[in-house]
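Of the protein chains in this complex, all but one are displayed in their positions.
The letters A, B and C name the chains in turn, as written, and every chain counts its residues from 1.
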Amino acid sequence: MKKLINDPGAVVDESVEGFGLAHADLVTVNPDPKYILRKDAPVAGKVALVSGGGSGHEPLHGGFVGMGMLDAAVPGAVFTSPTPDQILAATLAANSGAGVVHIVKNYTGDVLNFETAAELAQAEDVEVRTVLVNDDVAVLDSLYTAGRRGVGGTVLVEKIAGAAAERGDDLDAVAAMGGRVNQNVRTMGVALAACTVPHAGKPSFELEENEIEIGIGIHGEPGRHRIPMENADGITDRLLDPVVSDLGLASGENVLLFVNGMGGTPQSELYIVYRRAARVLAEKGVTVARSLVGNYITSLEMQGCSITVLRLDDEMTRLWDAPVRTPALRWGV
Amino acid sequence: MKKLINDPGAVVDESVEGFGLAHADLVTVNPDPKYILRKDAPVAGKVALVSGGGSGHEPLHGGFVGMGMLDAAVPGAVFTSPTPDQILAATLAANSGAGVVHIVKNYTGDVLNFETAAELAQAEDVEVRTVLVNDDVAVLDSLYTAGRRGVGGTVLVEKIAGAAAERGDDLDAVAAMGGRVNQNVRTMGVALAACTVPHAGKPSFELEENEIEIGIGIHGEPGRHRIPMENADGITDRLLDPVVSDLGLASGENVLLFVNGMGGTPQSELYIVYRRAARVLAEKGVTVARSLVGNYITSLEMQGCSITVLRLDDEMTRLWDAPVRTPALRWGV
Amino acid sequence: MTVGLDIKWALRWIALSAEAMAEHRVELIELDRPIGDSDHGENMDRGFKAVTEKIAEVLPEKPGPALKLAAMTLISKVGGAAGPLYGTAFLRAAAALGDEPEIDAAALVTALQAARDGIVARGKAEPGDKTMVDAWTPAVDAAAAAAGDGDVRKVLDAAAEAAEHGAVATEPMIARKGRASYLGERSAGHRDPGAQSSAYILRAAAEAAK
Partner (left out) sequence: MTVGLDIKWALRWIALSAEAMAEHRVELIELDRPIGDSDHGENMDRGFKAVTEKIAEVLPEKPGPALKLAAMTLISKVGGAAGPLYGTAFLRAAAALGDEPEIDAAALVTALQAARDGIVARGKAEPGDKTMVDAWTPAVDAAAAAAGDGDVRKVLDAAAEAAEHGAVATEPMIARKGRASYLGERSAGHRDPGAQSSAYILRAAAEAAK
């Protein structure tokens, strides 16, 4: 394992500290319990958005703290959801009195820890709503399982619900908007090579030179199945098809197409995937009205990508376009 | 070699095509001769900035085309400088009559091809000035060698000279501003693992599990020397020391600190490096007034980073802060 | 009739659990690798180290408060799925024990049941879902069955042994809860890390009574 780190146990502490130093104009970092807070939080009268999860997915979530997106982000250990006291502290710090929306990726750990924190916050008279993100079509959705994971769609939920909060929507409306994005977004990912969790010291799975893993999540966990290496167009089709059919996309609809790098894949390759996905959607009569390409929700240095499609309506489009000023996503201001 | 590509010979074509599709609001792509043009170019009365070089460094340069930065970018084959006819075509397309500044990284190939293009453009009555970027302190500077390479500093030259052009500076003033940035910027890089050029199919060098390569450039070329793996703080010091001493930084000065990922390193690690570099600079009494952290000038999927320090004066700081609207760098608009 | 379990037992249980987590840290990470995200051993070790520190700081004097302190520390230090699940287990056990200075076999069985029920309440897993429930459920059943002659050591031994078998028995299972469930059928053939850590913790409870 070769990493630019000092001590596997200090990766999150040191990285978040550096993040705070680099973006002191936008955020403040509370070291213990650890959370990242929007510089001017609490923003009077505004519903606050708090998200979080295991570290190792940067820029998610800390990179999305700022005007128009999150009010606070709560980083856990690498790939380990944060604890209730961290989430509670962030929730209290972000709350202006208008209530707090928790954006939670659907993993048992995240769900349980955010659930506890929400109970504790409510006991302190802070109103909390939870938006559960579960956009990963690689996972079978069923009442009897842990259900679909929250992956790429999380970025879009945070941006669009964040814009709704920024324009002054109330607590229920912001939560509803987050839910609406989640209902209209689907994702599927592929790994060409695994990542190595610092404290584990070994790749989280082994792939042969000629194998890829289809349907991976964002925690270095293996995917749904392993297939022989294919070219970029073939892989793109394998990811896009289930996304499109699960969304039930019809000709004439507008979408946002998001090609996300898992951390170790060059941008040039993401654009090759984007090219194919955009073409296939165009052939289906679907209009790609907005796009996002880059490393936004990663698995450390994993090689691979995910494709996310969000069905857009006019309101979501306006909220997507609304100004945002965070370390990782910035426009309009 | 596992890459999200279709055909090693089509990587640049397909990737640039995808880039054009994803950012059609900001740029247009001319497929042959290949260049990327700011959507509203030529911008009446404005000096145009044209840069380019081998592909594989994305988002450099195409990602920096747009308001406040480049008017055109010319991508060559992977790690191979573009040809004069491409550069000429981009120069003619970008020119509004106010002249064109070529921003050229100091590599024999780039220098020769841009030189030829500049002569051809001048023969067509287009005034061209060239800013040569050579900020890599890993390379000994001497009249008798190829001289220092242009690396991380290029991003800062393009941003600040781009802002000068956008505010209406004339041709000589824009070129002079580019030169001023270059004179005040230094960079040094490290690789933890090499990258693989698609048409070569093999890593550009081999590092043992316990070795790193200090003083690498951005073309997968080996560096100045190979040393046993160290921790992030140790590596940061090795990169930062020569940068600081070559710049002759003194206590009380302001700088921009830029920690750049080479493409395959997680953001969390870049912030660990940033943390150390910021601390060391603070100890020296140097104020980090601005920062940039992320993958901005890469070597495909190389693992590693570079540290760039720019000595700032008030004017450069204002130009750095000026609005920019490109696929990869965006603020203030 | 044997004596009941007191604060010494509770403190030893916690100390031996912490030792077991440190000793098996890498093994539990390795179990979490093929079907999870390679952090279970790291999480448990971090959590029990924190519990050990907290216990040394607070010096609780009865089993119930000791387990409650462990629970609160696990909840606030572990994160992931295991943090809230183990936290709830210890919290419910502590509540069942209340402020009693000594625990007899019946109370012990009740506490173990409460712990298991807490895990099920939070995690909604059923036996056979390939989770720590598959260690706790047979452990609780065996404990209840062994409680007849009122020997707490027999109860704990039975629980530990059943948990160990339960952990092994997760190997062929197809996961329906937790991270391993994402793998579907590919989760078969691997032991569940949480079931294994549960077996270690219940074995620590039995050893602590010796």
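As a convention for this text, a residue touches a chain if its C-beta (ideal position, glycine included) is under 8 Å from a C-beta of that chain, and two chains touch if they have at least 3 such contacts.
The shown structure was predicted, so the numbers you read here are calculated from the model rather than taken from an experiment.
Q: Going by the stated contact criterion, tell me the shown chains that border the hidden chain.
A: Even though it is not drawn, that chain still touches B.
Q: In the whole complex, not just what's shown, which of B:200, B:229, B:289 or B:333 touches the removed chain?
A: Touching the chain that is not displayed is residue B:200.
Q: Pick out which of B:129, B:186, B:219 or B:325 touches the chain that's been left out of the picture.
A: Hidden-chain contact among the options goes to B:219.
Q: In the full complex, which of B:15, B:83, B:182 or B:265 touches the chain missing from this view?
A: B:83
Q: Of the residues listed, B:140, B:250 or B:282, which one is in contact with the missing chain?
A: Among B:140, B:250 or B:282, only B:140 touches the chain that is not shown.
Q: Name every residue on chain B in touch with the hidden partner chain.
A: Within chain B, the residues touching the omitted chain are 54, 76-85, 107-109, 112-113, 115-116, 138-140, 144-146, 149, 197, 199-200, 202, 204-205, 217, 219-222, 224-225.
Methods note: only the chains that are shown with their structure count from here on.
Q: May I ask you to list the chain groups that still touch, directly or through other chains, once chain A is left out?
A: Components, chain A removed in thought: B | C.
Q: Taking each chain's centre as the mean position of its Cα atoms, how many Å separate chain A from chain C?
A: Using C-alpha averages as centres, the distance is 32 Å.
Q: Where the CA atoms of chain B average out and where those of chain C average out, how many Å apart are those spots?
A: Measuring from centre to centre gives 54 Å for this pair.
Q: What is the distance, in whole Å, between the centres of chain A and chain B, each centre taken as the mean of its C-alpha atoms?
A: Comparing mean C-alpha positions, chain B is 29 Å from chain A.
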